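Below is the structure I would like to discuss, written out as structure tokens.
For this view, one protein chain was removed and the others were kept in their places.
Chains here go by letter, A, B and C, matching the order in which they are written, and residues are numbered from 1 within each.
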Amino acid sequence: MMKLLLTGFEPFGGDTVNPSEQVVEALGNQVVSGVQVRGELLPVDTGRAPQVLRAALERHQPDAVVLTGLAAGRPQLTLERVAVNVLDFRIPDNAGVQKHDERIEPAGPDAYLSSLPLGDILRAWKAAGIPGYVSDTAGLYLCNQVMYVARHALGAEVPCGFLHLPANPEVALGAPRELPYLPQQELNRGVQVVVETVAARLRARTATETEGVTGL
Amino acid sequence: MMKLLLTGFEPFGGDTVNPSEQVVEALGNQVVSGVQVRGELLPVDTGRAPQVLRAALERHQPDAVVLTGLAAGRPQLTLERVAVNVLDFRIPDNAGVQKHDERIEPAGPDAYLSSLPLGDILRAWKAAGIPGYVSDTAGLYLCNQVMYVARHALGAEVPCGFLHLPANPEVALGAPRELPYLPQQELNRGVQVVVETVAARLRARTATETEGVTGL
Amino acid sequence: MMKLLLTGFEPFGGDTVNPSEQVVEALGNQVVSGVQVRGELLPVDTGRAPQVLRAALERHQPDAVVLTGLAAGRPQLTLERVAVNVLDFRIPDNAGVQKHDERIEPAGPDAYLSSLPLGDILRAWKAAGIPGYVSDTAGLYLCNQVMYVARHALGAEVPCGFLHLPANPEVALGAPRELPYLPQQELNRGVQVVVETVAARLRARTATETEGVTGL
Partner (left out) sequence: MMKLLLTGFEPFGGDTVNPSEQVVEALGNQVVSGVQVRGELLPVDTGRAPQVLRAALERHQPDAVVLTGLAAGRPQLTLERVAVNVLDFRIPDNAGVQKHDERIEPAGPDAYLSSLPLGDILRAWKAAGIPGYVSDTAGLYLCNQVMYVARHALGAEVPCGFLHLPANPEVALGAPRELPYLPQQELNRGVQVVVETVAARLRARTATETEGVTGL
């Protein structure tokens, strides 16, 4: 059975919860559209997160990777278009480290575009009554970092990208300003649609390959 | 049985739905916490809306009034603090009328504060896991107008105020820019909590009055 | 000679400067369009500001009043439409006092509309190449308070209102997030146009009164 790695992050920046952690709890270790989802929680620690991620890639050998994280303030679910080879933090990570204008991979390319089927996902969200859009920056914090690290570790043939979640009610209730938010159940549903769409793409590709046709 | 008038608006500004109309469909004509809710739909028509509203006040003789409307772009449910004696429209109403810097009531006071129990509602929302806040401007369109008209028509002893709803998914999917939104069910739940809180306040007051103590 | 009282505020909230103080330094005690401008600095102290303001009104007996303050985050110069009879502070004032949901004047009306010639000022700004707009909320901090206090103290025949300034470069450079800003010289110019417009209105009224015609 094909495998999809789904990651979330632990809480950070003073929050007591992270909706991406709850997404992984809800959807990790389920079979969705014939694909085995493997959930992993990543630390908000710029030194350890890449290690944990690479170990998970090694262990699961996934056919696709959907990384998720919180972008408090975003009004809707957003697919990230690109991960940039820069670390530049507005706040320290959970280990107290605050990077300024450093490379993630000194010899790596300047950026990687997402290899998820962005257009398919937008259409599937719309059909499910879920507003969402493509974001042109994932920031320069841990979210951007793990997307870069995953894309750098994997070949272009493994669909891989990052999905930013708005606040959930708990995050919004604890925030000093009025944040857009969505019920956790709606966030889970949005990620479920992403996983189903990627799964459908994997199945279609496999079917095609069996017929001896190359490429997407 | 005590009565609470709950109003919403028809769609406007190019939208095909209005979440406040759906709220009235969901909660109108129910008994909530021992209070009979009467739902009424108001036209987005600066000439007719006050007539329809005043007729509803006359017909139902409500003990409390909760007016609702859409504020596309707001990130959470918001209670309006004040209605100002001004009409100044950014877009025409559904009858094609666009007011500029006119008074609602030429001889009326400059503004009315909400007489809903704002603090109680905020606390009840929080207890229900619903973020929300008090807004200091209801705009100068129909929402502000009907709040002013209702407060002007009623004595201070009838709790009366306006509640702005964020977009629902249908509004957000049809919008030219990325709007915060909430599932309609979550919007309904937020209004339900408002109605319950106002109902509890009415019951507490009645109990007190029976005991011969005046006031809130 | 007719007199116009122009006020600004001292710095607050961690800022080391307040552009409204610099406006008063630049324009106070000048003759503008035949009107004597009297500048006064108000403390960001909810207890003392009304006293200082009322003493200045008593001392100068102004024919018009233009109150100014900082609204960091606003993109342009803004005229406030209304002052509401509520104090509700997001941060303490400079004396450490933080009001929550209190009346300014327990027996006063719920709000006062600005009596400045808002339309004339917008037109004069436009003619001078200065973007600006009318704001529908002055917040519930000191700015709203002093506008309410001044309107409450003065009759409707004395033009009186509040003008919010965006950040200047010093405020923007010291801020934790990216604020819109204008050079102090441009802020001064915008206030100068307001003063000229109010002065022209006063002169026109005097001319009219001499001819025995009432009102504006």
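Here, contacts are C-beta pairs under 8 Å (C-beta built on N, C-alpha and C of every residue); 3 or more make two chains touch, one makes a residue touch a chain.
Note that this is a predicted model, so its numbers are computed, not measured.
Participant: So which shown chains sit in contact with the chain we cannot see?
Facilitator: The chain that is not shown touches these displayed chains: A, C.
Participant: Please pick, from A:Val31, A:Ala55 or A:Leu113, the residue that touches the omitted chain in the full complex.
Facilitator: Missing-chain contact among the listed residues: A:Leu113.
Participant: Can you work out which residue in A:Thr7, A:Thr68 or A:Asn85 touches the chain that's missing from view?
Facilitator: A:Asn85
Participant: Can you tell me which of A:Leu4, A:Leu140 or A:Leu165 touches the chain that was removed from the display?
Facilitator: A:Leu140
Participant: To test your reading of the contact rule: which positions on chain C touch the chain that is missing from view?
Facilitator: Answer for chain C: residues 75-76, 126, 129-131, 133, 166, 169-170, 172-173, 178-183, 186 touch the chain left out.
Participant: If the missing chain were put back, which residues of chain A would it touch?
Facilitator: Considering the whole complex, chain A reaches the absent chain at 81-82, 84-86, 88, 101, 109-113, 118-119, 134, 136-137, 139-140.
Here, only the chains that are shown with their structure count from here on.
Participant: Taking each chain's centre as the mean position of its Cα atoms, how many Å separate chain A from chain B?
Facilitator: Their C-alpha centroids are separated by 39 Å.
Participant: Indicate the whole-number Å distance between the mean C-alpha point of chain B and the mean C-alpha point of chain C.
Facilitator: 32
Participant: Report the inter-chain centroid distance for chain A and chain C in whole angstrom, where each centroid is the mean of the CA atoms.
Facilitator: Their C-alpha centroids are separated by 49 Å.
Participant: Got the chain C residues that touch at least 2 other chains?
Facilitator: Not one residue of chain C touches more than one other chain, so the list is empty.
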